[in-house]
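Read through the structure below, which is laid out as structure tokens, and then see the notes.
Of the protein chains in this complex, one is absent; all others appear in place.
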Amino acid sequence: MIGIFFWLFAALLTVSGLLAITRRNAVSAALWAAVSFIAIAGIFVLLQAYFLAVVEVLVYAGAIMVLFLFVIMLLNLREEDLQVLEGPRLHILGVLLAAGFLGGLVWTCRRAGLYDAKNGAIKMTAESVGETKSLAAPLFMEYVLPFEIASFLLLAAIVGAVLITKKRLT
Amino acid sequence: MTVGHLITLSGVLFTIGMVGVMSRRNILIVLLSVELMLNAVALAFVGFGAWRGNLDGQIMVFFAITVAAAEVAVGLAMVIALFRLRLTVDTDRVSLLKD
Amino acid sequence: MREFNVALAAPEWILSATILVVLFQDARTRWDNKGGLGRTTWLGLLLATGCAMLQGWFVDTPATAFLGHYGVDGFSIVCKAIFGATALFVMAMADTWLKRVDRGHGEFRLLALMATLGMFFVCSVRDFAGLFVSLELITVSFYCLTAFKRNDERAIEAGIKYVVLGALATAFLLLGIAFIYGATESLWFHKIALTEASDGVGGNAALLEFGLLLTVLGLCFKIAAVPFQVWTPDVYEGAASPVTAFLSMGSKAAGFVLLLKVVRACLGPDGDAGIILATGAWAGLFALIAAATMLYGNLGALWQGNMKRLLGYSSIGHAGYVLMGVLAFNEAGFAAVVYYLMAYLFTVLGVFAVVIIVNGALRSHAITDYAGLGRKSPFLALVLTCGLLSLAGVPPMAGFFGKFLVFQAVVQLGTPVAYTVAFVGAAGVVVSMYYYLCVVKQLYMVEAPEGDTRLDGLVVAKPLKAVLWVCLIGIFVLGFLVQPFVAMAQDAAEALMAAR
Partner (left out) sequence: MAFLAWVTLLAPLIAAITLLVRPRLRGSSGGPKLAIFSVFICAATSLVFWLFRSETVTTSFEWMTVGDLTISIGLLVDNLSTLMLLVVGLVGSAIFVFARGYMKGDPSIGRFYAKFALFVFSMLGIVLADNFLMMFIFWELVGASSYLLIGYYFEKPSACDAAKKAFLTNRVADFGFLLGILMIWSLTGSFEFAKIADAVKDGDVSGPQWQLTLAGILIFVGAMGKSAQVPFHVWLPDAMEGPTPVSALMHAATMVAAGVFMIIRAFSCFDLGVGATALGGASMFIATTGGVTAFLAATIALVQRDIKKVLAYSTLSQLGYMVMALGAGAYSIAMFHLTTHAFFKGLLFLCAGSVIHGCHHEQDMFKMGGLRKKMPATFWCFTIGMFALMGLAPLAGFFSKDLIIDSLHQKHLVGLQIGATVTAALTALYMTRAWLLTFFGEYRGHATPHESPPVMTRPLKFLAFVSAVIGLVFYYGHGQDYLSAWHGKFAGPLHMDPTIAVVSTVAGVVGFLIALALYKKSHRGGEKIVARFPRLHSLLVEKYYIDDSYHWLVQNVQQVIARGCRWFEEAIVVGVLVGWPVGVTRWTGDRLRRMQSGRLAFYASCFVGGVTILILFLYTVAH
């Protein structure tokens, strides 16, 4: 049952990802990207990462995509501007290099025996259930330091974004 | 379904994002592609975490999402600033700095 | 070990407090009354750096905090001193430079302080979560600093290139961390060596190797090494000069600190080359990266007519030399890296201080415009000459000993790969001599065109003058009175090797 859903989400993810990078129109690209984020959230659910699935939908498909759409609308690109930006220009070499990278990754997984039914099996244990409570404990105990640093990181981003988008220097 | 398949799926999405960064001229879609790549990595973390049976991977995804959000915010701010100055979002036309 | 021990992170707390104070101060003062921000920043930086250095005497090192996720040892203290000094120098340059920009003082200081905070954390992190987040704190701050001059097309272009390519590199780094996590079941640095020891060359090793490769490449972006080097000249040229100075020293050094930590984590407990690094493949890989980096940087700089781009290419070349120290995979090599960074601090910041002053008068970065500086402002020309010669590695400047120690560490290995990379390095040094000398020639042997009075009567503000003097003295002290600094670098490397 899980297997069938996995393949379903995998297909959805791949197709929506491909569509997201090939659409000429930035708005439809952003919408397809949102679909792919939802597919990822679906896989998270399958892997018992329930909290992350919610975060993925809220933050990515929600907040970040809205931000994208907002900026696209703000820029108010005219039709001729969009025409200049034709579809993707794929160079054979670029695709080959990307495929080479993927090949390297797959080869690594093979060498590590990750496709092996026994070695690579995903054990659905109780410890790895990513619920709010079970994630909160390590996040605020073990990983409180990165958490604090991340808060400064967000502060930097806020300060920077405000600085850069202010109208002009006088 | 093994962890190998999960990681491969994540690799496929990563590669799709990579191709997007390499081949698109619209800077907004380039940023979008980078987001796809970071999401692919999130998938890899969760996949490895499920395989290993611990939660550290999921914690890491948390930080990855934070960083992705921060980068997108800064990136989009620059796109707005660029558009104000040059009225374009075409990366090929943003090439004053070269040689 | 399983304690929070919050007080240990005092330098970081001081910096964090400074950031918050500056934030509120900025909000409460009018735009034409920002002098107080500068004072707060200076005070905070001095206190934080002083506190970090005092920890060397008053803290029983190595010590850990935050349940072992934060560590203070000899290595982190030396590195924090380097970063603190860098930030202070850059602040002194920025003080003068900011006078030309009348808005955004508060933001500039805030972002620079946050980048410094990230650098301090980088010195102390002991796991990949901390590594990732602190590195990104630096990077995001620098994205914003690069695009600081937001009505300058070049600055925005540099910012966009930096953001997109930086995010791309981040993705690779993060994927690498994911694979390491898959192999070691945790995010701790020290689990890598344990996994190597228990697993040998089994399945986990394959994951680990792939993960390490991507992680190292992700760090290559920070240090501006091949294959992630192309952004460097463009961003260096586009960003404001104090930002470029900060980028070329702070950001690069942070990358090296983390690279050293990761490489150390792969070595066995006694400092012997761990199972992965011992295969020889990794020495070859690092040698390839180092050699390609040196060639790219030095050859690319050959025909540069723009001072900042030249320094960008040269900074790529220097990343290659420092990588030679890393690829020795032993204490001598790591000590050489730390010494190189110390020498580089004085050298490159001295050069940038002159560039900022000259640019203030010229409004141009063309090397041909530097003609006649030797006659018009002998002191500036002297600092620039000494800085460039030190970059080129001419004794008895600081840069010579940096290069000497690095070459020594590599040649000591005695393998054909080591000799090859040393040879490429030597060739790179020769090539670099050419373009540095071209600049020196402009200073002393070419006259400024008739009627060009832009360089006449350059006034150097006090803080910048202090930076120039400190850098000049530093260049010579690190070239003559080598012993104490070498000992310091060595202690740092020893502490790094002893780190668990």
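Per-chain residue numbering starts at 1, and chain names A, B and C are given in the order in which the chains are listed.
Methods note: contacts are C-beta pairs under 8 Å (C-beta built on N, C-alpha and C of every residue); 3 or more make two chains touch, one makes a residue touch a chain.
Every value quoted in this text rests on a predicted model; they were computed, and no experiment measured them.
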Chain not shown, its touching partners among those shown: A, B, C
Residue in contact with the excluded chain [from A:13, A:65, A:98 or A:156]: A:98
Residue, one of C:288, C:466 or C:498, that touches the chain absent here: C:288
Residues belonging to subunit A that touch the chain removed from view: 89, 91, 93-94, 97-98, 100-101, 104, 107
Positions on subunit C where the hidden chain makes contact: 160-161, 164-165, 168-169, 172, 209-210, 213-214, 217, 226-228, 230-231, 233-234, 279-282, 284-285, 288-289, 295-296, 299-304, 331-332, 335, 394-396, 400, 404-405, 407-408, 411-412, 414, 422-423, 426-427, 429-431, 433-434, 437, 441, 444-445, 482-483, 486-487, 490
On subunit B, residues whose C-beta touches the chain left out of the figure: 18, 21-25, 27, 30, 91-92, 94-99
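In this section, only the chains that are shown with their structure count from here on.
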Chain centre separation (subunit B, subunit C; CA means) in Å: 26
Residues of subunit B whose C-beta touches two or more other chains: 3, 7, 14, 17-18, 31, 49, 51-52, 54, 56, 59, 63, 66-67, 70-71, 74, 78-79, 81
Sites on subunit C at which at least two other chains make contact: 129, 132-133, 136, 140, 143-144, 147, 150-151, 156, 159, 179, 182
In the complex, subunit A residues that touch subunit B: 2-3, 6-7, 10, 13-14, 17-18, 20-21, 23, 26, 29-30, 33, 36-37, 40, 43-44, 47-49, 51-52, 55-56, 59-60, 63-64, 67-68, 71-72, 74-75, 77, 81, 84-86, 88-91, 94-95, 98-99, 101-102, 105-106, 109-110, 114-117, 120-125, 127-128, 130, 134-135, 138-139, 142-143, 146, 150, 153-154, 156-158, 160-161, 164-165
Residues on subunit C engaged by subunit A in the complex (per definition of touch): 16, 19, 23, 66-67, 69-70, 101-104, 107, 110-111, 114, 117-118, 121, 125, 129-130, 132-134, 136-137, 140-141, 143-145, 147-151, 156, 159, 179, 182-183, 203-204, 206-207, 209-210
Footprint of subunit B on subunit C - complex, ascending: 128-129, 132-133, 136, 140, 143-144, 147, 150-151, 153-154, 156-161, 163-164, 166-168, 170-171, 174-175, 177-179, 181-182, 185-187, 233-235, 237-238, 309
